[in-house]
Each structure stands twice: as structure tokens, then as C-alpha cells.
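Up next is chain A:
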Amino acid sequence: MIKKLTFILTALAVVLVAGCGNNSSNGTNDGDDKAKHKIAYVTNGIDPFWDLCAAGVRQAESELGGVECEIHFPTKGLADQKSIMESLMAKGIAGMAVSPVDADGQTKFLNEIASQTKLITHDADAPKSERLVYIGTDNYKAGRALGRLVKEAIPDGGEVAIFVGRLEQLNARQRRQGVIDELLDRPSQTLGQIKFDEVAKVFKGEKYTIVDTRTDNFVMDAAKSNAEDAITKYENLACMVGLFAYNPPRCLQAIKEAGKLGKIKVCGFDEDDALLQAIKDGHAHGTISQQPWNYGYQSVKVLKSILDGDNSVIPPNKFIDLGYKSVTAKNIDEFWSEKNKMAALGKKKD
Partner candidate 1 sequence: MNKNTIGILSLFVLIFGFTWYSNENFVNGYNMTNLVKWSSLYAIMGIGVAFVIITGGIDLSIGSVIGLVASLLALAIKYEWNPTLTVVLLLGLSIVIGLMHGLLITKVKLQPFVVTLCGLLFYRGISRWLTDNQTMQFPGTENLDSFFSGKLLIFGKFALSSPFFFLVVVAIIAAFFLNRTIWGRYLLALGNNEDGARYSGIQTDRLKIAAYVICSFLAGVSGLLFAYELDSVQPAQTGEFYELYAIAAAVLGGCSLRGGQGAIFGVIIAAAVIRLLRNSINLVGISTHLEFSIIGLVILGGVTADELIKRIVAKRRSKQISTSKS
Partner candidate 2 sequence: MPKEPPLLEASSIGKQFPGVRALHNVNLTLFQGEILSLVGENGAGKSTMMKLLAGIHLPDDGAIKLNGDLVEITNVREAQKYGIALIHQELNLSDNLDIAANIFLGNEPHKNGVMDHNRIHRESAQFLKRVGLEFPTDTLVADLTIGHQQLVEISKALSVDARIIIMDEPTSSLSQKESKKLFEVIRGLKSQGISIIYISHRLGEVIDLSDRVSVLRDGENAGELVGDEITHDAMVKLMVGRDLSQFYNRTVTALGEKIFEVKGLRTPPYPDNEISFSVRSGEILGIAGLVGAGRTELLQTIFGITPAVGGSMKLNGKELMPKSSLEAIDSGIVLAPEDRKRHGLILEMNVRENTSLARLSRDQKVGIIDFNNEYELAEKTIKELKIKTPHSSQVVQYLSGGNQQKVVLGKWLSMNPSLLLLDEPTRGIDIGSKQEIYKLMEELAASGVAVIFVSSEMEEVLGMADRVLVMHEGAVTGDLSREQLNEEAVMQLATGNKAAA
């Protein structure tokens, strides 16, 4: 019995690996393969956010030339990401850009990778590891910017609830801390030395109260029912803050079904179409976009430079801050068309 099962699993694995192989090999073939750096771009999950990053990767690939990039979306968190990275190493890859699922816990493993290949991090950093550079947004600053959006949305103050996929991720914790610090008018903290507040705690400021932070582990129905339950529990909820791209749309769904559209404000992160539409319609106040295509583009660009022997791209603090963009009703049209343009560009390449 066990033999049979092992056989089937092995067969499945072979099929899957073969499938992956096909995907990567149908990339650009218009140059000299030898001259091309083979690199990989590894995300921390699947999300439209990563699709846009992938678009940037493809754009860089074609614009810069001389580099070929595999893109991987681990679906099952830490273990899955690790095994993908391991098989990439086994395959032999010149450089890798990764968004670590659990920065601290993975340090040792990341160092192992860094010893064998050019490793950079993007989107989420692993500051204790020996990655060459981190490309991303100062998520704490972005969080504070999100906090400012909340202040704009409910200038008179009120109860705020935060929704997020996982808090194991450093970027999620930084964003959350940024939002909390901004709403409580605390002094700004420096990235890398942030003191994080615990999860199960209510934070009461002068005007704003952060009543809850709910995690859903990327499970959609949990994300939605978390939003629903918060609306039930906090009658005076004034604003819902979604830290991951799929959170704000779930909040909006729940608000709509509760008949409280416009009464409960929504501020979000990233650029889900449903959220952008809501901003346009006035149902959501705004979002902080990291312009993900920049992530993909810059990751490829930086890796290529490093592989070409040009280390000048690495700043002394090993952090390339791509900044963020606040999107509200004022600049929604301009932003959305740029996003669509990038998305289309990425798709065309595939």
C-alpha cells in the first residue's frame, strides 16, 4: 500500500516538475543563451499584487536583455517557499530575489542560499541575513502613510479595525505598527529598530481607537467572515484597514451586505481593482500602492547589475526604498490607467 502511494506521489511530483520546467523554458529565446543570467523571482504567495510584480519582471527582462528570470509563487507558505528555493538551488541559478515568508526564522536558510548565489530580498526584508540588498518599501513609513489616509477618512476619529493575512511577515507587522503609531500620534520609529505592539490589545488614542487586528491566513472565506464579525462586534466601527491586497475588497463586501457602505470607511494597501473601483465610487477612501511593477523591474535590474559585476547599485545601508504612492479619489484615474497599462504590458509579454 505505502509503496503504491509513494509511487503515485512520485509520479505526480515528476509531472509537476516537468510542468514547471516547461513554463520556464518557454521564456525569451532571442539572444545568446550563454550570455544570459539565469535568475529567479520568488514571491511569498499568490496574489494579484504578485502578478503585477511579475509584469515588471517581464518588462525588465525584455528591456534590459541578457537575463532570464523564472517566477515562482509558493502556495503553501513557509515550507513551500523553502522547497521551491531548494529546488532552484539544485537546478543552479545565478541570482535570486525572494520575499521571505518568515524573515527571522528563515535567516539561517537564507544565509545558506546567499552563500551559493546572489541573493536579494524584495517586498519583505530579512535584515539579519546576508542578502546583498533589500528592494522594497519602508513598510513602516507606508503604514504611517496609510494611517494618514485613515485620519483623512475619519477626521473626527473613531474605532479602527485592522485586517491582515499573516502577522508572521515582517512587512505586515511594520505596516500595522505604522498605522497604529500614526493614529496614536506616536513619534516615528526607525526601520529595523521598531518595537512591535502585541496583537490582542486595544489601543486607545486621543481620537482614534484601534480595536482589533484579525488574521485570516490567506483563506478567503475567513477574510470575509473576519470583516463581517468585526462589523457585528463593533457597532461604532468607523474605518476598516486592510493590510493585504485582498483584505479591502472583503471588507467592502461585508460592509455592502451590512448596508453600511460609506458609513464605515475603508483604507487599504495595494491596488485590487475592486478597491480602486470603490475609491472611484466614494465607498473607500484610499490606498497605499507600492507600485509593484517597480519591485519586479528593480529586482531584475539590480540582480543583473550585480551579476554583471557592478556592485555600485547596492547602497551602504543595503536598502533600496522604492517608496509608495497614496491613491485617493484625487488621483485615482491617473493611477488606475497606469496600473492597467502595466498589467497589460506584463500580460503581453507572457
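Criterion applied: all candidates are chains of the complex that A comes from, given by their letters.
Note that a residue touches a chain if its C-beta (ideal position, glycine included) is under 8 Å from a C-beta of that chain, and two chains touch if they have at least 3 such contacts; residues count from 1.
Quantities reported herein were computed from a predicted structural model and do not represent experimental measurements.
Candidate 1 is the one that touches chain A in this complex, out of the options 1 or 2. Those residues of chain A that touch candidate 1 in the shared complex are 1, 4-5, 8-9, 12, 15-16, 19, 46-48, 51, 73, 75, 199-200, 212, 214-216, 218-222, 224-226, 228-233, 235, 246, 249-250, 253, 257-259, 273-274.
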